[in-house]
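For this depiction, one protein chain was excluded, whereas all remaining protein chains were kept in their positions.
Chain lettering (A and B) follows the sequence in which the chains are written, and residue indices restart at 1 in each chain.
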Amino acid sequence: MSPQSESGSAFDSAYNFAFLDEQTKRMIRRAILKAVAIPGYQVPFASREMPMPYGWGTGGIQVTASIIGPDDVLKVIDQGSDDTTNAISIRKFFVRTTGVETTESTADASLIQTRHRIPEKDLRADQILVFQVPIPEPLRFLEPRETETRRMHALEDYGLMHVKLYEDIAHHGHIATTYAYPVKVAGRYVMDPSPTPKFDNPKMDRMAALQLFGAGREKRIYAVPPHTEVKSLDFDDYPFELPEWQDVCAFCGAEDTFLDEVILDDRGKRMFVCSDTDHCSERRAAGHAGPALFDGEAAD
Amino acid sequence: MLGSEQPILSVDNVSHDYGRQRGCAGVSFDLYPGEVMGVVGESGSGKTTLLNVLAGHLTPSTGSVRYRGRSGGEVDIHRMGEPERRLLMRTDWAFVHQNPRDGLRMNVSAGANVGERLMAIGRRHYGNIRGQAVEWLERVEVEHGRIDDLPVTFSGGMQQRLQIARNLVTGPRLVFMDEPTGGLDVSVQARLLDLIRGLVTDLGLSAVIVTHDLAVVRLLAHRLMVMKDGYVVENGLTDQVLDDPQHPYSQLLVSSILQT
Partner (left out) sequence: MYVAVKGGEQAIENAHALLAEDRRGDQAVPELGIDQIKQQMTLAVDRVMTEGSLYDRDLAALAIKQARGDLVEAIFLLRAYRTTLPRLAETRPVDTGAMRIRRRISATYKDLPGGQVLGPTFDYTHRLLDFALAAEGAVPDAPEAPQGDDGTMPRVSDLLANENLIETEPAGDDGAPPPDLTRDPMDFPAERALRLQALARGDEGYLLALGYSTQRGYGRTHPFAGEIRMGAVEVEVFVEEIGEAVVIGEITLTECEMINQFAGSKTEPPQFTRGYGLTFGFCERKAMAMALVDRALRCRELGEEATAPAQDEEFVLAHADNVEASGFVQHLKLPHYVDFQSELELVRKMRREIAEGRWAEGEAADVAAE
């Protein structure tokens, strides 16, 4: 939370601000604008090779790099946490190439790059959320051919998507999709919300912040503009439902957050804690406490 | 049936070439509601090409195919937009392939195969979709206990009946069939033909059936076209053509069947 620099003064001048050259940034911004204009539509873009491996967030990094400015305050999370190694690695990359201020606080960030989670705290209109996306095509595992999936999107031919959900119910009694749960954006395009857990789907719906999705290896950018309807696909008699936990966060006692399971020993002892670390510590600072802090058993 | 009604399908001087290779040439006919047209000929005669042109899978080199919808208006099926054509294909029309693998999704259950067209036209009630799937499986004599099984576990005859159910679930008016009994045992063929005849009659379907098997058209078709080298060499009422063929090729076709 300590400022790394004053307004982007100190960054590695061997590279252009935010690594990408200005031409490339403009190309990506054009793709972003198109994506915002057609919510949920996957815009092909000329993804560049980045100094991190494909599959490790290169799409999100390119989106962030082309919209970040010296006055931005950046937060990077992976699995909801600021402290996972890849989040650290991406944050360091931007500190080195832009010198912008970074933060772990959701409220203080103007730009949040994320993998697999949406922060628990409601985002505001002056914030942008950038998702790292591995496979942007929601129809990919039903129809591997790009030529065919593009046609299906163009013709709004989405019967196959419901075939998958039908099969889930027929075989499991449930829609057995728990993450990367397909959504329909603004009543038109079916979209993969990136592999966020379906727990986060309702947060996407009419979110005040702009949501941008970057898939580097697959060379696609898509977007959900602010206040846009995002509806999870379902059946009338098997409506979309949120996962339920039997537990609360062991640290802050939250009952309404996404929980990670932590295994404490090899005899089945476990506890559940908030996946959003910033949210959890904020709650604790405000005086909330969970069971682990009472019995002292699982304290770190 | 040939009274004052207007044709459901009007085929006008349709030709299709594959480069310099002739597919079919100068085919014209009208199909009326409730009528079944049989198309016979040996392989390479152009009958399958014609069927694919009629069903909108191929674009004709010349000529037109017009379809009269439920509201009475006519559309040229090769001039309409792709979205409208796709909608037509999954609502008013059905296409039964010779090989059920071409017409089924082999990696999803029988129930999902039947339900897909319903979901594609926006049905979103799982219970109702499943209910209709059960109903249709029974109608094509597939035990409803098999509803969650994959088509690969079905026999050839069952797969073909499943394909028919998948096609008819949206209540189409016009059915195209490409050798629907080809590749099946004789006893299975007979049962399937019986089933198709019953469905066509009960549902008042119009159909175009392509086959090399004269027994199939004898049983199902009201009218018959005989094709050779891409051209229709003879057409008329089925019994007339089969009992008193005029064209030498038709005579050959009929006599060769009688001899075997």
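Before moving on, here are some points about what is shown:
The rule is simple: a contact is a pair of C-beta atoms (placed from the backbone, for glycine too) under 8 Å apart; a residue touches a chain by one contact, two chains touch by 3 or more.
Because the structure is predicted, anything quoted here is derived from the model rather than measured.
Summary of contacts with the chain left out: across B:G131, B:G171 or B:P248, the touching residue is B:G131. With the whole complex as reference, residues 15-16, 19, 21, 44-51, 53-56, 58, 78-81, 83-89, 92, 115-117, 134, 144-147, 172-174, 176, 178-180, 195-199, 217, 219, 243-245, 258-262, 273, 275, 277, 300 of chain A touch the missing chain.
To be clear about the criterion, only the chains that are shown with their structure count from here on.
Those residues of chain B lying in contact with chain A across their complex are 82-83, 86, 90, 105, 108-109, 111-112, 115-117, 119-121, 124-127, 129-130, 147-148. Taken together, the chain A residues at the contact with chain B in this complex read 155-160, 162-163, 166-167, 169-171, 234-238.
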